[in-house]
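Below is one structure, written out as structure tokens, with a few remarks after it.
Certain chains of the assembly are absent from this excerpt, and the rest are unmoved.
Labels A, B, C and D are assigned to the chains in the order they are written; within every chain, residues are numbered from 1.
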Amino acid sequence: MLQTGILNPHVLELIARVRHTNTLVIADWAFPYWPEIETVDISLTKGIPTVLDVLDLLTPVFKIGRIWQAEEFLITNTPETVDRFAKSFGGIPLTREAHVEFKKRVPDAIGLIRTGDATPYGNLVIESV
Amino acid sequence: MLQTGILNPHVLELIARVRHTNTLVIADWAFPYWPEIETVDISLTKGIPTVLDVLDLLTPVFKIGRIWQAEEFLITNTPETVDRFAKSFGGIPLTREAHVEFKKRVPDAIGLIRTGDATPYGNLVIESV
Amino acid sequence: MLQTGILNPHVLELIARVRHTNTLVIADWAFPYWPEIETVDISLTKGIPTVLDVLDLLTPVFKIGRIWQAEEFLITNTPETVDRFAKSFGGIPLTREAHVEFKKRVPDAIGLIRTGDATPYGNLVIESV
Amino acid sequence: MLQTGILNPHVLELIARVRHTNTLVIADWAFPYWPEIETVDISLTKGIPTVLDVLDLLTPVFKIGRIWQAEEFLITNTPETVDRFAKSFGGIPLTREAHVEFKKRVPDAIGLIRTGDATPYGNLVIESV
């Protein structure tokens, strides 16, 4: 059986369909529901799992070309949280924009992975290289 | 939106169908796949989430009448892990039996929640009062 | 098994998908059918269950940010009924508007729970915080 | 629109398929889930609606030839409850038997209507004339 990395069949199947220029949403527990977007809901409860649990499993196997995040993230979180995200982002180009702009990217995404993350504005849109 | 406890739509829907005398499996990352059992897979990776993450969210809202666990659990885990499970079991009647017997209960279950738990023999069968 | 609160699997599954800024309709027995909206029909007969049966079960677990109601509700019901609804609304911000405006909110809702409530203009649109 | 009696589309559709000698289960909130039986779940919460809410709507339009009930019903309920059920049963032939026997009838039923009824042993199996 698979030994490491992402073990969830539906998550694996979804990320294998996300290719060049396609985008994927990694959503926190409170992100609106978008019935028109294929959603893999692996949330259990508030805080389990987190957005970075997902991102940190993706980066070794899935080449991300760009990340979008709401700029409100910076002022609603502690420096520790901001740093923690930055560490996971590594060298991937990052664009912060108003949350209202950020949400306009969602309808074009190939899918959305819902987590239980309770970080304010913790949602990410990632674009495949 | 729902504020606490289980947030996952499919998990909620499943546990609402489990009633008097019905059983439910909470499976670790390695538990065999049973195609004939409705499965909600909320595993992300090894260790996320755990069987007790699920059990601890169930006990406040879902009255469990009995728990089964493989007796091999006792000898393959540290006393700390055994204690951690015991704490979550609380006063719920517990039956330990050989893993080979334990697995015979699975085909009668209403559903199975797959976690990423890496505890050896971490699987549980719970029976509703 | 689940002991209190909402027991219906489909209702639970629906409300777990309604998140930040999403809306939900709680409809009385006569509210038009909207084929394009996911509908959970738990009506049995005229009067069973009521809109407030549903609302009173939601408020302890589901944080509502705002409620809309047709303003015609005020003039077609007795003060006792108006008070009864007000009690259930508690401190949740409430907007009353013409029924014709109220109905324009329905196509954007994530789902609709149909009751058997016979209160004139008893329908509610609730928005998640 | 339909004015009286049963308003629920799925309940109506189900009872229209139950014909001569077919049986139907009206289940209380705690009755086990039987995945192999078509189930219409109109439970909202404990007590809403009741088994007799359903039965009293059926008897005027649906000719019942026989009712089965667990005999444990008699000793776990107050005389008032027993009388209340008797009133709804009217002149329909009634068979009480051990709950363990009663449950053996379920796999042959055409469908099951789940209520929120909290009456101990409140479940009924009804057979169409």
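By our rule, a contact is a pair of C-beta atoms (placed from the backbone, for glycine too) under 8 Å apart; a residue touches a chain by one contact, two chains touch by 3 or more.
The model shown is predicted, which means the values in this text are computed figures rather than measured ones.
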Of the identical chains, 4 are shown; go ahead and state how many the full complex includes.
10
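In the analysis below, only the chains that are shown with their structure count from here on.
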Can you list every chain in contact with both subunit B and subunit D?
C
Validating interface symmetry: for the copies subunit A and subunit C, is the fraction of residue numbers used by both over half? Same or different.
different
Subunit C and subunit D are the same sequence; what rotation (0 to 180°, nearest 5) superposes their CA atoms?
180
What is the distance in Å between the mean C-alpha positions of subunit A and subunit C?
32
Using the average of all C-alpha atoms in each chain as its centre, how far is it in Å between subunit B and subunit C?
34
Taking each chain's centre as the mean position of its Cα atoms, how many Å separate subunit A from subunit D?
48
So subunit A residues touching two or more other chains come to 29-30
Among line, ring, star, complete and other, which best matches the way these chains touch?
other
Pairwise touch list, complete, is A-B, A-C, B-C, B-D, C-D
Touching residues of subunit C toward subunit D in the complex: what are they?
1, 3-11, 29-30, 41-46, 48-49, 53-54, 57, 116
Counting only contacts in the complex, subunit C reaches subunit A at residues 17-22, 38, 110
Spell out the part of subunit C that touches subunit B in their complex, as residue ranges.
1-5, 7-10, 12-20, 22, 61-63, 128-129
